[in-house]
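The next block holds one structure in the form of structure tokens; read it before the comments.
Apart from one protein chain that is not included, each protein chain of the complex appears where it belongs.
Letters A, B and C mark the chains as written, and numbering starts fresh at 1 in each.
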Amino acid sequence: MSTPVNLEVDLGAGLILRNPVLTASGTFGYGLEFEPFVDLRRLGGIVVKGISPRPRAGNPPPRLVETPSGMLNAIGLQNVGVERFIDDKLPPLRERDATVVVNVFGQGTEDYVAVAEALDGKPGVAALELNLSCPNVAHGGFLIGKSPKAVAEVTAAVRRVSRLPLWVKLTPNVSEIVDIAAAAADAGADALSLVNTYVGMVVDVERRRPVLANLTGGLSGPAIRPMAVAAVYQVARAVKIPLIGMGGIVCVRDIVEFLLVGASAVQVGTASFNEPGIAARLVDELAAWCRDHGVDDVRELVGAIEIPR
Amino acid sequence: MSTPVNLEVDLGAGLILRNPVLTASGTFGYGLEFEPFVDLRRLGGIVVKGISPRPRAGNPPPRLVETPSGMLNAIGLQNVGVERFIDDKLPPLRERDATVVVNVFGQGTEDYVAVAEALDGKPGVAALELNLSCPNVAHGGFLIGKSPKAVAEVTAAVRRVSRLPLWVKLTPNVSEIVDIAAAAADAGADALSLVNTYVGMVVDVERRRPVLANLTGGLSGPAIRPMAVAAVYQVARAVKIPLIGMGGIVCVRDIVEFLLVGASAVQVGTASFNEPGIAARLVDELAAWCRDHGVDDVRELVGAIEIPR
Amino acid sequence: MPENITAQVEEQQALGGDYHLLRIAGPTIAAAARAGQFVMLGLGDPGEMLIRRPFSIARVIESAEGPVAFEILYKVVGRGTLAFSRLRPGAAMSVLGPLGRGFWLPAPEAPCRPILVAGGIGIAPFPLFVQQLGPAARHAEVIYGGRSAVDLPLAQWFEPRCGTLTLATEDGTEGLRGRITAPLEQALDRADEQEGSCVFACGPHPMLAAVARLCLERQIPCQLALEETMACGFGVCLGCVVPRRHPTDAFDRFARVCTEGPVFDAREIVL
Partner (left out) sequence: MPENITAQVEEQQALGGDYHLLRIAGPTIAAAARAGQFVMLGLGDPGEMLIRRPFSIARVIESAEGPVAFEILYKVVGRGTLAFSRLRPGAAMSVLGPLGRGFWLPAPEAPCRPILVAGGIGIAPFPLFVQQLGPAARHAEVIYGGRSAVDLPLAQWFEPRCGTLTLATEDGTEGLRGRITAPLEQALDRADEQEGSCVFACGPHPMLAAVARLCLERQIPCQLALEETMACGFGVCLGCVVPRRHPTDAFDRFARVCTEGPVFDAREIVL
């Protein structure tokens, strides 16, 4: 019998995950909704829906539309707000021994700081993920996320008030994602999550109207995977902190692809809607893949792409 | 019997096209290869493969890979060079009475100017399309295309030497495509083509190598359509010159979608590989769509999207 | 608790005019289903269909041992339903269900005469509703409208099972010419007198808005089965919302159709 494959990965700042497969923010609710389908402890981690200082209503419907190999969403960060998250969601998650990463959303530096402060010292939070990249809210992290200076400012401000491992989630809707990544790393991020969704739009040609009430939405799903892989590849060559890759993962091949270009872990997003248990299934399949390919430790795969010549 | 639908569109600078359906550069060769499948005169226009001052070899293979609802290409602008284009390709195209737009590619301002000068006064060229957006060549128009200042410089330089209608083709791999569009318009472009491909990458996980010899390639096809539509929508609200929309068009609905968000014409790209005669078929289907929807003049559709409230 | 399974197609029946009836094996789902609840149906491979599609559970099939399968009634309107229409017995589907809050039937202590109002494919939840009403269905009134005769695929099924069946088509090819609002108004006026009627409606958005208005004006209880685009079907994507009439806080401004509905009391929501 062969020795079991090591799936543990190190995300920096002392955070070791059971395995590199997390679920992406906004696609896994607050985790508890998935209990009928998956044992939350089997996951590398759960990134919860973006939390803001106060409850948010989100955008009016329609909020979704399918696109070729993808979908657009314009949820607009509807969420319960940090207080109710701490009171209602965190305790049961903690009971279940799930690794919980809190995705933080704000309209300006103060908001990010406020959520980080509220969460500081609360048991059961493994890391913060700053969403500086949601394309679906006016004055959102989106504009912050496009400016290296603003990214650095928010990152540094949260860094000052929080001892939690700090991840910064990047938007790919920029000219040079490497510049944004470097700014976040220099300002104290412990790891970077990439990518968030791409701005897109679908028109109902019969009614001559945008399908989404918000006009545009964020594109996710397999359609974006090649772009997300390129983004992770580029950032991996430029920054030294761990990366969490995502965008269109639907099978174990896709996970390996992100690891090879330099991600230390990945997040499964849209695919969880289609198959609620997919992330846990992919943990097992990743272990099997490693075994079949003579990989004893999943960390061997991280950045192991060979560039010919 | 109803009156025939008017399909003619005005692309500015005195250029009237028979209909708004063109073929996209790099996906229709030099046009002549498609003669077995389509009467070139039925098309609104043919944008030929990017032409540089001297012949170019392009990138080593593999140059292509399919992706979910899309494909990556890294051709690297292999082309015969402007002289042979003028000698060998232009005369037969002229004989066929095709509307020919020459896509121009260079590594710096001088190259664009050189091709424009070589083409000046040559009969049979309806317009120039400056490719400031190819992601597949080092020092290519790509870097130029990401900087409003560089875009303005190349556009103005070509403007000075050429009397032909001047289109500038934009890359969508930028933070604010509207800024680039405005720069091109202010520098004298008569129309803007958008979008070129999105940077992407696919890894052969078995061999742990990028599939493409060039590592990354340009993503085209239906996968990118929602992003391309959003880009055209945004640019249409910001600049006043005509737009030529493209990205993942495979059916008449897609054409109408681009027109509604503000494109005066469209280009069909990747789809021509699957069905060589598709662009001509879509011309007929567009006329039929207009008839069925009580649209007498296709120009009524341009920018006719209604934004609720 | 919804079940997420890979299930077999048992039967595929074309009903004419783009309407199909699909029978899917699933004893647990069939046993648990309440009228108005739905399933999310997919093809398994997210590469073929990234997002599953929601369909009302139209009917439950019983064998001697109990419920064994359920049916959905669907109309081919796009890529997904076209793919479904090509499935043959034995094909595998991914199924999540039963989902959402179904219709709540009149309580025994406060009986009411049910008026079922369906527009087009909105008829889908009502066969199960009638099955679950049991003998009370004899008193039920069904008002069923569509564009044309072909858009009333289940009319015959209701005929022998309900008290009154009123059909309406916009082109007059079957039943009354026009929309269902006219016969509904008449029924409601009768209801005013008889006391104790209640309305259950499913159909296109404008129809539901009209039904709600007519009922609210008369203070007649009215339940509406809504449709909204869905990605998950179990409350996590927040994609399928409808505005609440009386939100308690900002988070609460929208209700999720998939978990808090798809059936709502007309007084709960803004259409």
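Observations on the structure shown:
Operating definition for what follows: a residue touches a chain if its C-beta (ideal position, glycine included) is under 8 Å from a C-beta of that chain, and two chains touch if they have at least 3 such contacts.
The model shown is predicted, which means the values in this text are computed figures rather than measured ones.
Here the missing chain is touched by one residue of B:Pro55, B:Pro92 or B:Gly188, and it is B:Pro55. The chain not shown here touches chain B at positions 26-29, 33-34, 36-37, 49, 54-58, 60-66, 69-71, 73, 75, 78-81, 84, 221-222, 250, 270-277.
Note that only the chains that are shown with their structure count from here on.
Chain centres here are C-alpha means, and the one lying farthest from chain C is B. Chain centres here are Cα means. That of chain A falls 34 Å from that of chain B. Chain B and chain C have Cα centroids lying 47 Å from one another. For chain A, the set of residues that touch two or more other chains comprises 69-70, 221-222. Under the contact definition stated at the top, the residues of chain C that touch 2 or more other chains are 47.
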